[in-house]
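The next block holds one structure in the form of structure tokens; read it before the comments.
Missing here: one protein chain of the complex. Every other protein chain is in place.
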Amino acid sequence: MAVSALNTSHEAVAARYQNVDGAYAEQRDMRLMGFVLFLISDVVLFSAFIFAYLYLRNSVPNWPPINKDGVQLPRFDVAFAAINSCVLFGSGATMHFAMENWKHLNKAAFNMWMLATIVLGMTFLGGQAYEYHSVQVTWSGSTMGATFFTLTGMHGFHVLVGVIYLIVLYIQANRGVYTGSKYFGLTAGTLYWHFVDVIWVALFYLFYLM
Amino acid sequence: MAVAAAHAGAVGHHDHIHPEPEGFVAKYIFSLDAKVIGVQYMIAGLLFFIISGLLAEVVRIQLLTPGGAILKNDAYNGVYSLHASGMVWMVVIPMMTGGFGNYVMPLMIGARDVAFPWLNLTAFWMFPVAGVILFSSFLIGAPDAGWTEYPPISVQGPPGTTMWCIAIFLIGISSTLTGINFMVTIFKMRAPGMTFTRMPLFVWAQLATAMLNMIATTALAGALLALFLERVFDVPFYDPARGGSPLLWQHMFWFYSHPAVYIMILPAFGIISEVFPTFARKPIFGYKMIAFSSIAIALLGFMVWAHHMFTSGMAPWLQLPFMILTMVIAVPTGIKIFSWLATLWGGKIDFQPAMLFALGFLVVFTFGGITGIFLSAVPVDLHEHGTYFVVAHIHYVLFGGSIFGAFAGVYYWWPKMTGRMLDRKLGVWHFWTTFLSFNVTFLPMHWLGLLGMPRRVAQYRPEFQFWNDVCSIASFVLAASTLILFYNLATSLIRGKRAPANPWHARTLEWTVSSPPPYYNFKTIPAVLKNPYNFGEPLPYIGLTLAEEEEDRLPKPGPAVPAHS
Partner (left out) sequence: MAATLERGVALILALIVGGTTSFQLYKDWSSTGLDNQVTKLLLGLMAFGCVLVVLAAVGVLGGG
């Protein structure tokens, strides 16, 4: 049962993960299922608003529409959002690296990649703030603005919560709360962060490319 | 045997008995025990039931005369809006899921608690807070567009509409968390040997309900958030002048609210599926059919929402598919009804109050289901939408279905929860006064609707007065009949006979522990060999530590009604 702490191969990672006491494994399985179900219900929340966006978009003859002041609204500018999207997707990759390193017991590398993820996440939020400043739609002027700000705002809120969560995880990990075999909080954080990423894939397509 | 070995060596989080919580607050206010939380849900639900019921009586008083003597129209609109909102979100859904589900389901699967007790506690406390917010809206101008709150009226409505949004959003979060909690509990915490096809049918019902709760409620959250944003920040989702659409609300609202009615009825189906075999002393007929039909109803329930929108002006080509899908839902429901009938056939019926309410449910819910088929036919709905025919249908399935089912559950599980028996005679009186006054109250509403009386009106044409008076007077009797139940509950708590562990000689796991159960439910988690409905055979459990006095009161093997296959 004793696995050398210095053995960081894939087999050692798997062995450490499997070789926890039964009570913990059960609890971890339950928490994982609960967390995944929570993410599914969150997907439904976004889906409801995405439905609203598609429905409203289809119920007017032209898109972008004319806003309440009679101004023809332009399409959103793709280029900046494209870069910001890469920032967010990149943070997903760095999060993945952070987890890989954690599992292989490389604390220093884990810390570095976690910080990178947090910084990229905050950069994305900054980019969104800039985007909000530079778009011509307003929240109350048209359904284009309504759906754009509500959906990206909800997403941005999820990113903000995620960044805070990642900061907490970083601190907890460095205080020794997680070990090489028991690290459910980190797993949950990774799944949540990837989820936030994937929602953005959908929003990027729907608002900027469609 | 593998199962016995699994039990003997049972490890795992849920086999460990935690020390008992100490102190009044930890035991009864902020308890992590699902049983205590279940009781708290039922107490809060009962309070909101009384409030919402009184609001209904205000409606009926107003409708005694065509001119509508007592309320101004705006106030009246608030009364029926909060009656319905309260009943749907603050009574039926919390009591059926949080109340009965929390108390009974863990016991039935041989667990000590639910998967996430802290989440359970958090989800519970959102409920009374949401209820208080909802009913406080009277103070600043109650929401006035029904429980369905269609824009543009709801966007322009009184300030209380915003409170309504917040209250329902909050109870929605609570429901979603409870749904997740129950799903993980049922998937992961069943006793060794309890495969899905050995689960009691009440647990199947809670599983299907939890799936609906988890998926559908967040869609409502979206609709509510959009309404809130439009009201408070003038964000156009529903305003046609800026490209919005009132139909958008209807789609989003009904995508949740149709599954919501299945959330309200499936637990009642589950209760009935437990009560019938126990009081007919026969195995449930068609166990697998009933189990799978619960899941089928849950899935189909997502596909029929637009049958509430046949007259809304939505694209006409949508009418036919939704009509057909709605009719299809009658199939799994009908399977259940015929299975229940077959369960009764040839049984030795014990007419306890729980059984009376279950039988009453069968009659009344079937009737309500049939009027649902009427309404699902588009040509009929075009005439009957928004009339008292719909009100009649709603109350036959919700009162006759969910509330009768809840009453059956109360009579069935009260001895288990409190350790006291209810008075049987009072229960019989309660049933008959309820059953008769219920039917006199709501049956005439069918023809009132057919004759053209619209719903949600404070005044009506004089020719409708006679039947409205019949409905109103019968509703006063119906309200009074609830007092019989409350009196029964109160006297039972004060001086009721002590309840044994298994007063009904039933076979599901909750009846193998004392009444009330210890906080840890089971001293040792039993292993399960078969489904629990084979009356006449020994209990299919290994490793029970039975309450001593029950050893000789268990159903003995011997002649019993032969099982149908």
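Chains: A and B, in written order; residue numbering restarts at 1 for each.
Heads up, the rule we're going with is that a contact is a pair of C-beta atoms (placed from the backbone, for glycine too) under 8 Å apart; a residue touches a chain by one contact, two chains touch by 3 or more.
Treat the numbers as computed from the prediction; the structure is a model and nothing was measured.
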{"item": "Displayed chains contacting the withheld chain", "value": "A"}
{"item": "Touch with the omitted chain, as defined above, among A:L54, A:I83, A:A129 or A:V161", "value": "A:I83"}
{"item": "Absent-chain contact - pick from A:M33, A:A109, A:M122 or A:L160", "value": "A:M33"}
{"item": "Missing-chain contacts mapped onto chain A", "value": "17, 29, 32-33, 36, 39, 75, 77-80, 82-83, 85-87, 89-90, 92-93, 96, 187, 190-191, 194-195, 197-198, 200-201, 204-205, 208-209"}
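Note that in this section only the chains that are shown with their structure count from here on.
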{"item": "For the chain A and chain B complex, residues of the former touching the latter", "value": "22-24, 26-27, 29-31, 33-34, 37-38, 40-42, 44-45, 47-49, 51-52, 55-56, 59-60, 65, 67-68, 139-147, 149-150"}
{"item": "Contact set on chain B toward chain A in their complex", "value": "11-14, 16, 115-116, 119, 176, 179-181, 183-184, 187-189, 214-219, 221-223, 225-226, 229, 233-237, 241-245, 248, 251-252, 255"}
